[in-house]
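Excluded from the complex is one protein chain; the other protein chains are retained at their positions.
Each chain carries a letter (A and B) given by its place in the written order, and its residues are counted from 1.
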Amino acid sequence: MDKKPEEPPEGVSRRHFLKGAGAAAAAVSVAQLPSEVQGSNGTEDEPTILGPGPVPIQLRINGVDGQTEAAPSTTLLDLLRDHQGLTGAKRVCDRGSCGACTVLLDGRTVDSCSMLAIDAVGSEITTVEGIGTPENLSDLQQAFIEKDALQCGFCTPGMVVSCTALLKENPSPDREQIRRGISGNICRCGTYQNIIEAVEHVSRKGGK
Amino acid sequence: MAEEITIKVGFGDHFRDLTVRLQDGDIAPWQPDQQLDVVGKRLPRLDAVAKVTGTAKFAQDQNPAGMIHGRILRSPHPNADIRSVDLSAAKAMPGVRAVLTVPEVFEDSSARFAGAEIAAIAADTEQQADAAMRAIQVEYDIKDFCVTIDTSMEDGAPQVGRGDQKNVQRVSPRSRGRRRGGNANPGADQQVLDRMAAREKEVSALLAASDVVVEGTFRTQVQTHAPFETHGAVCSWEDGQLVCWASTQATFGFRGELTSNWGQVKASECRVLSEYVGGGFGSKFSAGREGVIGALLAKEAGVPVKMMLDRSGEQTSAGNRPDALQKMRMGVNKDGVIQALQIRSWGTPGSGTGGAGAHNDGIYKLGEVDKVEYGVRTNCGGARAHRAPGWPQGSFALEQMMDMAAHSLDGIDPIEFRKKNDDHPIRVAEYDIAKERIGWNKARVRGGASNICTGVGIASNLWFSAGGGGASALVRISKDGSVEIRNGAQDIGTGTRTVMGMVAAEELGIPLDMVSTRIGDTNDPQGPMSGGSTTIGTLTPAARLAAHYAKKELLAVVADRKGWDPTDLDIRKARVIRNDGSDTGLSFHDACQLMDDDAIEVLKARPRRNYAGFSDTNAGVQAAEVEVDMETGVVRVKKVVAVADAGKLINPMTAESQVRGGVIQGVSYALTERRIMDRHKGRMLNDDLENYKILGSLDCPEIDVVLVDVYNGKSNTQVMGLGEPPIVATAAAVANAVADAIGTRVFEIPITPKKVLEAIASKKAPDPGGKKKGARL
Partner (left out) sequence: MKPFKVAIPKSVEQASRFQKSDDSPFIAGGTDLLARIKEYVVQPETIVDLKRIEGMTGITSTDDGIRIGALTTMNEVATDGSVTDDYPALSETIMNAATPQIRNMATIGGNICQKPRCWYLRHEGYSCAKNGGSGCWAREGENEFHAIFDNQVCAVTSPSNVAPVLVAYSALIEIQGGEEKREIPAEDFFITPDQDPGREVLLEPGEVVISIHLPAKNRTKKWSYTEAREKQSFDWAQASVTMLYDRGGRKGDHRVVLGAVSPAPLRRDDLEKILKSGSLDDAMIKKLQMKIGDGSHPLSQNGYKVPMLRGLIAQGVRNISGRKEG
């Protein structure tokens, strides 16, 4: 068995030759994703190729349409934090293990670190900033405050997003369902019980 | 001039009078019969709104204009010397603005763990920084390595350190004449060796004379802090002044490192900003190499640099709770009194020289103790203080010994046995609370048709967190009625900001929402680091004093304008009142309007010393209930009762959160967390949050917190911190509960399904023959 330290395996090196026209067309087409791509299903010979440099990406975030330039390899999390200034979602594990980057994609929770921003084109993205503001807190955010469902606060935005989705799907979850609902969000400070109490509190009050 | 007063100290039914000579300018602690309006209330944290809306800006969230990104190249080798670092290719990469090497900056050419810093670069984008980092060429002189205690202790093991550093070195009793980081002076050390030999002889004799001797070997694992926000800072030089938005639990310490003449940065001025910190748990006291690197890269680049660790860097290089191997023998007499304890323990500080000790000879009256402790170097990331350093490891061993001793004395209940050997004035009352609330005497489920067995276990803790000198607070009452309190210390999630505000509000006689708080800025008055659970014990007496004297000044203004007697005035519920409680008709707001100046500002330091008080220590007892699947080995902790005291409780809600957090981290330590090192290449294989397993919501037990409010008289707020004590006993209580459930003991954490299945299998296997006198579960 080979036990000597060695160089990492070579990455895929076979280049795919891009036709100039294809690349140029791509930059235009992405703004219209997905309709452009779906609309031309099967009619073109080659896939649309994006990147590796920045391309325009049009996203609907917290109810507002906007366009930004980013490499197609940009994750949704990095686009939100670095291009949109929405720093509520946090980069913690960056591998989909901890849930600190949770946002809603068409109402469902996703780890924004583990998907490409371009795959969110055409979807409704909701970040913690879109759930409530300091002046207009959601019932759940209010309950988090009252039940002290946070400590350092770094996992809190992700937790708020997960609990919001949970309550939307099931307005009166039992404890086990709440535990399951937040099982993709780790809290290092250990606020789980307070979070469960906050969700129960909202559920009892019939809020969201 | 020192004033002598008599105060009541104690708790519950245990109060007594105590005469206290107040230090200059200090004021009397709150008394049990005193009506308090803010202190003792369950109030939401002041930073909660910012945190639940995602508007709280942590260091990681700072993006000053022009900011670029730093990256640290780390050694892939666990034990190597750096021959050369060639930056030329990296420098030529797109977007690169600054580079440095560790051998040049830190004068350290050794990489003694996989993950050790080698060089750093800053580039316009993260991708460019990544690419440039990977273009750095390093030549290593690669050496053999040890990544576990056991391999490092073997004869002929590769040397972990450098020079004459030995892999295994006695750390307690301390060697005499020991050079820093080096070995003992043989001549001076002989005296210590002689004393150790005498001690060993004495304790061996006591053990031989004891009615029962139990012994055990216990292992605890390396636990990483894994704060959610990684270490690091965003560093910016503005007109020669260094500004760092840092993720730190010591703003002033961070600044001190960067301004020190002995440091690498030597900034003439430095401001550290840490309004929000995403956890620390003991790992963020130092600016660390990443902080220094960030500052230097920013200086070279001429633009702000974000230098936050990635998760792998965090897991490998930013500290951990060291592992421990503890061997114990305990002698007990039939009356249940412990006679003697012999301890040999080994722990690894990693590649550094940090502490590796297990606090395993405290908490109880243990008779005569013979303890020798060794530090064992390994080619792993260095240990750092981690939430109650040394205590959870020590408790894991000692508390199981306590149970084993109780079982070996026929008929003695583990709780009764502990009480017999415990004289803590608060804890003696806490046992019964834990016992009742966990259902100590209820019938256990014992397999049968089901595959589940249940068990309960108990363990104790102890802490010392009344704080001390080293904090000042500034209170400003403005003419418009607004009130601000400032201290430059940080709040790492413990609720320091809120508690500071509550103490000031109480003293000023106004509700909390009338007080604004400013923290986490070294331009504000000196504050403590978040360490030793002493933050609020240190900070709040200063806050109360500053508020007290600001109020006095305000009342002096009122008395002057109104022609009233200033000694007859006070403020309560935002009204100016007389000593008999009657309202003067003047609101706090109106009182402020009477000022000539724009504001009253009072800066007060905390008295340097604490008073004798009721107890120097805060205690605690925890009981755990577990459910073990005997067929798969899966352990579920169903419930933990945590009885804790923390002096006078300022905010029971945030105090409860601290206890719950400690318990959860303790259960996580007991069941799932551990660093896994690869024997082949000496790297950490689980440098992530997937295979480094932190307890999640489905694993979290119900936690029943019982707080004992103690008027301990140690300071004018009588507060003791509560960050660390609640983690001390948890793993031990869980381990005792598992032993109760499965009828055999798992001597090593984490208690994984594998270890439970192995323990059950070895119980079923034929007994190799009782080798220990009276040693039973």
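The criterion applied here is as follows: a contact is a pair of C-beta atoms (placed from the backbone, for glycine too) under 8 Å apart; a residue touches a chain by one contact, two chains touch by 3 or more.
Computed from a predicted model, the values in this text were never measured in an experiment.
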Chain not shown, its touching partners among those shown: A, B
By the document's definition of touch, the residue of B:Leu22, B:Leu73, B:Ala116 or B:Ala131 touching the omitted chain is B:Ala131
Candidate in contact with the missing chain, chosen from A:Leu79, A:Val92 or A:Ile118: A:Ile118
Answer key for B:Gly10, B:Gly232 or B:Gly633 versus the chain not shown reads B:Gly633
Please give every residue of subunit A in contact with the chain that is not shown. 1-3, 5-16, 18, 33-34, 37-38, 40-53, 71-73, 75, 94-97, 99, 102, 105, 108-111, 114-116, 118-119, 162, 165, 179-181, 183-186
Give me the subunit B residues in contact with the hidden chain, please. 76, 126-127, 130-131, 134, 451, 629-634, 636, 671-672, 676-681, 683, 685-686, 690-691, 693, 695-699, 750, 752-754, 757-758, 761
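The rule is short, and it goes like this: only the chains that are shown with their structure count from here on.
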Would you mind pulling out the distance in Å between where the CA atoms of subunit A average out and where those of subunit B do? 32
Per the contact definition, I'd like the list of subunit A residues that touch subunit B in the complex. 3, 5, 71, 73, 78, 81-82, 85-95, 97-98, 100, 127-129, 131-134, 137, 141, 144-146, 148, 150-157, 160, 178-180, 182-183, 185-196
So in the complex, which bits of subunit B are touching subunit A? 44-45, 47-58, 60-61, 63, 76-77, 126-127, 142, 226-229, 276-279, 281, 310-311, 492-495, 653-654, 656-658, 660-665, 680-681, 688-690, 694-698, 700, 702-703
